[in-house]
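Can you read through this structure? Questions will come right after.
One protein chain omitted, others in place.
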Amino acid sequence: MQLKMKPISDIELDESMKVKELTTQMLASGGFTAKKLGVACDIVRKMFREKQCTIFLSFPACIISTGTRGVIRKLVEEKLVDVIVTTCGTLDHDLARVWKKYYHGEFLMDDVDLHRRGINRLGNILIPNDSYGIVLEQKMQPILRDIYSEGKKSLSSRQLAYEFGIRLNDKKSILYWAAKNDIPIYVPGITDGAFGSQLWLFKQQHSDFNIDILRDEQELSDIVFTAKKTGAIMIGGGISKHHVIWWNQFRGGMEYAVYLTTAEEWDGSLSGARIREAVSWGKVKEDAQYITVEGDATITLSMLVGSVLGESRPARH
Amino acid sequence: MQLKMKPISDIELDESMKVKELTTQMLASGGFTAKKLGVACDIVRKMFREKQCTIFLSFPACIISTGTRGVIRKLVEEKLVDVIVTTCGTLDHDLARVWKKYYHGEFLMDDVDLHRRGINRLGNILIPNDSYGIVLEQKMQPILRDIYSEGKKSLSSRQLAYEFGIRLNDKKSILYWAAKNDIPIYVPGITDGAFGSQLWLFKQQHSDFNIDILRDEQELSDIVFTAKKTGAIMIGGGISKHHVIWWNQFRGGMEYAVYLTTAEEWDGSLSGARIREAVSWGKVKEDAQYITVEGDATITLSMLVGSVLGESRPARH
Amino acid sequence: MQLKMKPISDIELDESMKVKELTTQMLASGGFTAKKLGVACDIVRKMFREKQCTIFLSFPACIISTGTRGVIRKLVEEKLVDVIVTTCGTLDHDLARVWKKYYHGEFLMDDVDLHRRGINRLGNILIPNDSYGIVLEQKMQPILRDIYSEGKKSLSSRQLAYEFGIRLNDKKSILYWAAKNDIPIYVPGITDGAFGSQLWLFKQQHSDFNIDILRDEQELSDIVFTAKKTGAIMIGGGISKHHVIWWNQFRGGMEYAVYLTTAEEWDGSLSGARIREAVSWGKVKEDAQYITVEGDATITLSMLVGSVLGESRPARH
Partner (left out) sequence: MQLKMKPISDIELDESMKVKELTTQMLASGGFTAKKLGVACDIVRKMFREKQCTIFLSFPACIISTGTRGVIRKLVEEKLVDVIVTTCGTLDHDLARVWKKYYHGEFLMDDVDLHRRGINRLGNILIPNDSYGIVLEQKMQPILRDIYSEGKKSLSSRQLAYEFGIRLNDKKSILYWAAKNDIPIYVPGITDGAFGSQLWLFKQQHSDFNIDILRDEQELSDIVFTAKKTGAIMIGGGISKHHVIWWNQFRGGMEYAVYLTTAEEWDGSLSGARIREAVSWGKVKEDAQYITVEGDATITLSMLVGSVLGESRPARH
């Protein structure tokens, strides 16, 4: 059988080049990860154009402490995704940044010195205690009391994210836009972070307050079983990524999948597993369109989203 | 100020060298990651010798699908750790392997072909459907009914792991030894996997069955607030690692920490964060003894545990 | 001492965003690697604006097999760098692509099948034998005879690259533009590849033909000792990167350095070493401006160059 051979093209840059033009050239460049990023843009455009495709977005909390929060928020604000699965820290950072600021730092700062100053380091981001644990306790407990006072004593993670979101008024917030646009946020490890600790704290004085994590599962079940097609943009690994592909296996797998990661395949981790592994499990369809793009999402996701904005998704309902 | 300069020594191998001797030589070798592994062995020995140090062990599920399960089990069987935090998949694989076998594979097998054969690939491990989802449903539902029939209708992840563990009779099982040795297993993302899906399934027909995740948090709170000293062996990142350091911040940080990882620091992820970042948060003490060892835990953990076996921990209670 | 705290800003994307605007926002975003890429753009702009700064560019051969060759070529064509240090494969791929085409492939193709078809795989690039070894032998031997016939029997790698470059007429070629713009290309491992093997082959029948590698060293010595300031854009590791920083130590180190890499620091390799290690050796000045940006250069270099085009360097001579 003859191989179909497509020649590669050299990238031609100019000083006013748009992000979208660059990723288009990357697709033609044949080059390593750049080519894959070009393919990812293509696949996301196809997801967007599908008439009835439920699009999942998963991501870890860390990027919400950075300016990349704006890129995620754009996806939510523009209704370009339908279901979010993330970790507890996303709620922490999104809320903390509604009320306080995070700051520039360096990876190699003196952590003992920072500790003495009451500043937490998250990679090259600096988070004063006052912008995190302290403000979260001050602001969250009244909101939890408010929610509780409405008779809502057993909530799923999706409900909690929504109840907080509708109480915000900040157009930079992911929770705000998710609530406004009715995009559910699922947090399968809801106790693992500051938001979770505030729930535990609240429970100390409200013993009939409970987290109903099985309700989240029921809803995810309903979503995957009613979806005509599904796709996902998965950023990073861990529980968020796994929960998206896990549930999609029950419908026979996703039709589209884009995975942005820095994780190694060779350690056998779920985080490092390339999408093709998910095909063996039926989490991604045998004939799905998918790509794994290696690199830090603070770079690759910005380029991806910057390249697919302007695509309008068909009305879904 | 004068630097204290310690000369490095060349490793002298012979064909009957013991693992413990090799890691001792690595410590003296000054060499990159090998040196760090030597330091890790030293720190773990110190943890073990402490009279009143509560030792946490965290790890991801993937390694439980491999022979490294035996290394983790040894730590539990010998009571060398006190508290386990892990992911849902650990329960999946440990239970599945009580009842069925997993097999050798390759990272680069044809995943479409495997899917058609009903074989799931996890890195280079092969898991037939019959050894996983199918057997877990067959075996777990009766056990859940049994637990439920004892009036246990709202259980924490720790309780669930225990209830399953005491019903096993398999000396290769981590759950078995943890239950037998009263070592609690916490799973903050308990719904994220086959075990979680079986809980959800069980709930369909037992609507008053619930998962009490805040009880886990209460217990962890009790553990860290009553511990005299704490230490942790943390394998891989994600929710398990984070949950260990998260709770330890409330007591002012751990005294000892060993972290085995393949994750990149530069992506800002919690998984990739080196232990020193945790110092800024007060999750690890300013003067703690800690080391991050890069590499796949299927190699490094075996060497670490092989090097510290034989150390006897003082009676704790 | 008070820390100067600069708040981070969320990235605001729109569909017509330019590459340059995105990297500017990345700088303000505070985010992990994206922030570093923003810093890299800033440092390169400063190098360009320096009146008398000799700028080194080093890179490995692999990217010359991809469309990223166009990005490197742009730097040479626009005289944005002054000295190039690279590996033998750069000559191989640049020349081969003057005469033949390279093609799109995938990382996971069947290599046995490709071998039987006479197609070499380089990552996700396909190189038929006819586009590589065969054409290089056909075309290089006559050129070598031509050079030799001019009485040039002992050449340095820089001279060889030049002699080939001036004999080309292809505006996509790096060798062409380097020769035209008098930008020296040094290849300290000149025998390691197809170009080197052709030299060896030529020597079989021209026993007085020799490679004068010490002449390259003499020239590099002259360059660093006469330079007022120096800077470097270093892509990837290995011999090219090392040769740049090695020579710069003899003048007390570089003033500017940008390093794009995927290599791990923890294995102790020169490739993985962050720039700050070079400070201890005096290869980079104590007060230099420098940054290491992790990620695949097919993405990061395109963004970097796309962001600094349009900067005009002052006339140097």
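Every chain is named by a letter (A, B and C) in the order it is written, and numbering of its residues begins at 1.
We take it that a residue touches a chain if its C-beta (ideal position, glycine included) is under 8 Å from a C-beta of that chain, and two chains touch if they have at least 3 such contacts.
Everything quoted here is computed from the prediction, not taken from an experiment.
In the complete complex, the hidden chain is touched by one of C:37, C:125 or C:293, namely C:125. Listed for subunit C, the residues touching the missing chain in the whole complex are 60-63, 65-66, 87, 89, 107, 109, 111-112, 114-115, 119-125, 188-193, 196-197, 199-200, 203, 210-214, 216-218, 221, 236-239, 242-243, 246, 262-273, 276-277, 279-282, 286, 296-298.
Contacts to the hidden chain, counted on subunit A, fall at residues 31-33, 36, 108, 264, 266-268, 294.
Interface residues of subunit B facing the missing partner chain: 3, 5-20, 22, 25-26, 28-37, 62-63, 66-71, 73-74, 101-105, 108, 117, 119, 123-126, 128, 172, 276, 294-296, 298-300, 302-303, 305-306, 309-310.
Heads up, the rule we're going with is that only the chains that are shown with their structure count from here on.
With centres taken as mean C-alpha coordinates, the chain found closest to the middle of all protein C-alpha atoms is A. Taking each chain's centre as the mean of its C-alpha atoms, subunit A lies 26 Å from subunit B. For the pair subunit A and subunit C, the distance between mean C-alpha positions equals 35 Å.
Residue numbers of subunit A whose C-beta contacts span two or more other chains: 62-63, 66, 119, 123-125, 276, 296, 298.
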